[in-house]
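Could you have a look at this structure, given as structure tokens, before my questions?
A single protein chain has been omitted from the complex, and every remaining protein chain is retained in its original position.
To keep things simple, chains are lettered A and B as they appear, and every chain counts its residues starting from 1.
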Amino acid sequence: MTRHRKLVLPALTTAILLIATGCTSDDDTANEPPNELVLMTHDSFALSEGTLEQFTEDTGIAVTVLKSGDAGTMLSQAILTKDNPIADVIFGVDNTFLSRALAEGVFAEHESSSLADVHAGLIADPRVTPIDFGDVCVNYDRAAFTDSPPPASLLDLTKPEYRNMLVVQDPASSSPGLAFLLATIGTFGDDGEYTWRDYWEDLSQNGVLVASGWTEAYQGAFTAGGGGGDRPIVVSYASSPAVGVYFTDPPPREAPTASLLEGCFRQVEYAGVVAGTGHEDAAGLLVDHLLSVPVQEDIPLNMFVYPANAQAEIPEVFTSFSPVPGSPVELPVDTIEQNRERWIDEWTDILR
Amino acid sequence: MLQCVQISVSFGGTPALDAVDLTVHDGEIVAVMGPSGCGKTTLLRVVAGLQGPDAGTIAWDGKALGDTPPHARGFGLMFQDYALFPHLDVKGNVEFGLRMRGMSAEDRIDRVDDMLQTVGLDGYAERKINELSGGEQQRVALARTLAPSPRLVLLDEPIGALDRTLREHLIAEMRDVFARLGVTALYVTHDRDEAFAIADTVAVMNHGLVVRKGTPEEIWRDPENEYVASLLGFDTIVAVEARAGWLDLGWARMAGDLPAGISRVAVPPHAVLVGDEGPIEGKVLSVTYHAGRYDIAISVGSLVIEAVSSHRHTVGDTVRFEIDGTQLLPIEDAHG
Partner (left out) sequence: MDRRVDRHPPLTASRLGGFAVMAVPLLFLGYFFVYPLLTVLATGFTTDGALDFGPLQTIFKRSALVNVAWFTLWQAVASTVLTLLIALPAANVMARYDFPGKRFVRAAIVVPFVLPTVVVGSAFLAVLGPTGPLRVDLRQTVWAILIAHVFFNYAIVVRTVGTYWERIDPQLLEAAQMLGGNRLAVFRKVTYPLLRPAIASAASLVFLFTFTSFGIILILGGLRHATIEVEIWRQATGLVNFEVAAALAFLQIVGISTILVLYSRYQERRAVQFTPRPAADAIRPATPLQRWHVISNLTVMAILLGGPLLILVERSFRSESGYSLAAYSSLGEPIGGLAVAPTAAMLNSVRFAVAATVLAVGIGLAAATVIAYRRGWIGRGFDALLMLPLGTSAVTLGFGFLLALDQPIDLRTSIWLIPVAHALVAMPFVVRTSVPVLRSVKHHLREAAATLGATPQQVWREVDLPMVTRAALIGAGFAFAVSLGEFGATSFLALPTNPTLPTAIFRLLGRPGTSSFTYAMALSTILMIGTAAAVIAIERLRTDTVGDF
């Protein structure tokens, strides 16, 4: 898709152009280190104070963080500005949209120095570096299942015992929603006797509630969320029980929620050097910094996901309350890219 | 001196002013009189610069005003609805024009006091506009208009919204104020009494044309045409034949003389002498008591004659009267 800006340049901009001539700033070359790097990321990005400052101390390069909405919005922005990038590094594109970003040519190749330390199976493409991963799993309110057993598998959720209990997110507007849809597709398959479509028909029959996003589902409809909803089962992250404990004052001894470790989908978040930034070398250093052990160890309690670097130590609250699912559902990024829109459309038709 | 030369304005093809010529000399008060829709307000707006003429020239002392905007003309305009600023008090209204001319605050206070005194509103400076009576508002508007000493004052029915007694009172006051301040004014009204009371010169308008111009006395004596005669309240127009010192109305004869070529006259009420005796007989159609006198309408055949009498009459009475031939007003034949 090429932009045809010149077609629509109205007369007034020429006027402004005339006023503001002399303000053109040509970018430095790749070899010359810039004074500043721009890191574009989504709204959930967070690190403790001092983590990015360390990079500035080490290299003399300041880092400006641009927050650009949710992960989908960020990807759209990256694609729309790829001819004249607004950032040098992008962090936060995950495996559900990675192929699209790669196909659009958003990223330039970069091999990180600590790539060898990354958990097996996370590396997807030489243009992007895995930074963290999180598993989207079914969570439940333990208080609601003191007398009866909680669900043990995805299929359990279609049973009458769990009628009107589950709340999920719309995959067209929510990242965990899409991940959960992919988990069901990976589990039940796209064709065969009982496909993911049959599964969702059954969920629908069993009174599944669809919320627009994570906050609406967890804080609005989930019984253990803040809003006091009426649904004891919710799609969230494997780390949610731990984070819930961490952000409850005083912290309870037992987590009030738990994750169902079967049928989880692993979201891997990548960082990459933006193609055409002009500061490829420096940008590469910033990507490496994100994968360095101090930053990686800072990630869990700020972004509630697991570090990609195996050398990083995991906080205790994570290890005690949120075990990592053993065998998450996996789908190749290309398969996701080729089918995503069709799957979402089909899902929407079933649930609408 | 204001000169309007061949001013024409039309709205959507309908002419509102049709080649109007009008002059106002320094110190002169000219009243433009006519019914609503005759174009008199439009003329005022054109002079003020609020409305561009389609054709013609407005000039002051021989200099064409052309595109000079209203604020730079040095004219004052007083509206029928006064257009007082509701967000300002009396003082704020009166000093507005002074402020716009950059007069210092101290001088303004003096001038406002002067003006309020002139219009008889001493001590009203701090009053709010919406607390004033209609007459008081009129005076404030007058003070506001006159405060900056405009070289020409334009007045658009300035007392038209007030009741009769107040009007009579105010018109005398205004006349007095204008004379004292040597004001040059163009005064628009539909009211004959008002125009005659205030003006040095009266211009009568009809359908965008000035149809009669003169001093009040001249016009009173000689309205010239039926339209002006009816504006003056002389609605009885009759055919006449002049024969060697006698005037023959067909139903009455009297001594009198007329200019050549006149075949119609207006019979003003003051020409009708009602008495016990009289050559003409008629029937009383209506009687209106009017401050010490009776206005009566008398039918003579198919005609209705208006008269004034000091006696009381009853509707249906037969009255006798005569007509003073020297008081009949010649009416020129309408052109076209």
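A few notes on this one:
In this section, contacts are C-beta pairs under 8 Å (C-beta built on N, C-alpha and C of every residue); 3 or more make two chains touch, one makes a residue touch a chain.
Computed from a predicted model, the values in this text were never measured in an experiment.
Contact with the omitted chain, checked across A:T56, A:T187 or A:S212, is made by A:S212.
Checked against the hidden chain, the listed residues A:G134, A:G220 or A:P328 yield one contact partner: A:G220.
In the full complex, chain A touches the hidden chain at residues 1-5, 7-10, 12-13, 15-17, 19-21, 23-25, 38, 40, 43-44, 46, 48-49, 64-70, 72-77, 79-81, 84, 86-87, 97, 100, 170-174, 209-216, 218-221, 225-230, 236, 240-241, 243-250, 252, 257, 301-304, 340-341, 344, 348, 351-352. Contacts to the hidden chain, counted on chain B, fall at residues 11-12, 14, 16, 36-37, 39, 41-42, 45, 48-52, 69-71, 73-77, 79-81, 83-89, 92, 96-97, 100-101, 128, 130, 144-145, 148, 154, 156.
The rule is short, and it goes like this: only the chains that are shown with their structure count from here on.
A separation of 86 Å divides the Cα centre of chain A from that of chain B.
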